[in-house]
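Dropping the structure in here first, questions after.
Of the protein chains in this complex, all but one are displayed in their positions.
Here is chain A:
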Amino acid sequence: MKSTHHSRRAGTPRAVRSVAAVAAASALLLTGCSGGESGPPTLTWYINPDDGGQAVIAQDCSEASGGKYTIQTSLLPRDASSQREQLARRLAAGDSSMDIMSLAPPFVPELAEPGFLAKPPQDVVSATTQDTLEGPLKGATWNGELVAVPFWANTQLLWYRESVAKAAGLDMSQPVTWDQIIKAAQSQDKHLGVQGIRGESMSVWVNGLVESGGGHIVTDGEKGQDAQVNLDSEQGRKAAEIIGTIGKDGLGGPGLATQDENASMIQFQGDKGSFMVNWPFIYSASQSAVKEGSLDQSVVDDIKWTTWPRVNADTPSAPPLGGINLGVGASSQHQDLAWDAVQCIVSSEHQAQYFATNGNPPSSAKAFDDPEVKKAYPMSDTIRKSLDAARPRPQTPYYNEISTAIQQNWTPPGDVTEDTPRETTEFIKEVLKGDALL
């Protein structure tokens, strides 16, 4: 009361006093916010959801830094497209908390092109890529330069039920083709495990088929909107033939049009399961299902693996490539420390540990030799072989447009015809020119 009286006497208008009070409160709040900077700098690592492996590595590396920094993880959405949306918005807004980011390889060019990612210092590049497999290295490169550091790499294998392959008379010790597994499924009245949902998995499938046929969906990706789209080609038409046949003949099962990786795994584990292209997570998921009692051990015993099917019998396949690269934000205030942390995170020991505990394969060749890895994943040699041959999806800042256009034209698989590659090519060109909605 006293102070009010005093103010009145001093003649300070009420509005001015209110503004001053708000300003003082804001200043206090801001001071409170910046109070956290007194200890070692906290680096924020934006991670994709996993089984907790990245958080454990973050803690390890914080301790290993000897008090130089602390890594705090921040969870991104579950699917890669939503992760991209959130990262791109934050990076475009110049968010200084983007110290370290777990990036899906197809979206690296889009974030690197406008300069949202800090360039890795040469010593970091040398230290982190000494034994990196070829496929993951390509996925972290843009315009001939490494713009992110490969952390873990993923690839699809051909999983098969040994009993079905035997009954169909297929020699699985030799590479098999799509035509062979289609015929085997037809002859045995079984379903093929493929992903026909309108989602990123369709682009993965189409790209795998085109690359395995020796083609590329896009060349000159660095030209952005003027990139060359090559789907209307022999390889594109062969891809359409394979997908269309599986769709029209009902070989993908009744749920094919909405089937993602998880749904195809469930179908594969069932009575109609035969062959399936999918990521290695299905092995640990099947084992967990046995432990939970929802799957019989005999099914897991019947599951075997080999490299992705060939498109042409005499050409090795180019399996899909996935995984995570680590990037550092150009607006990060702790870039040097962030690169230090990245070096620690991607060490071959951490990659091996991450594979053994979370099921995500390493990008480092050395990590594959870890005994823990070999014990937990008997197919690790096949994964490594597959990663060596894997090819990334089209590398262009407009990957999202190209992928969405493919998804819209190639789903449902039963509607894919020999005209689909040409129609998709024309559509992509229109979208890239800005003349069409997606």
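One rule holds for everything that comes next: contacts are C-beta pairs under 8 Å (C-beta built on N, C-alpha and C of every residue); 3 or more make two chains touch, one makes a residue touch a chain; residues count from 1.
Operating definition for what follows: contacts and distances are computed from a predicted model.
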| item | value |
| --- | --- |
| Among "Sugar ABC transporter permease", "Branched-chain amino acid transport system substrate-binding protein", "Alpha-D-ribose 1-methylphosphonate 5-phosphate C-P lyase" or "YeeE/YedE family protein", UniProt-listed name of the chain not shown | "Sugar ABC transporter permease" |
| Residue of A:55, A:127, A:167 or A:266 touching the missing chain in the full complex | A:266 |
| Listed residues A:56, A:257, A:300 or A:365, member touching the removed chain | A:257 |
| Residue ranges of chain A at the interface with the undisplayed chain | 81, 85, 88-89, 92, 110-111, 113-114, 116, 197-199, 254-255, 257-258, 263, 266-267, 397, 400-401, 404, 411-412, 434-438 |
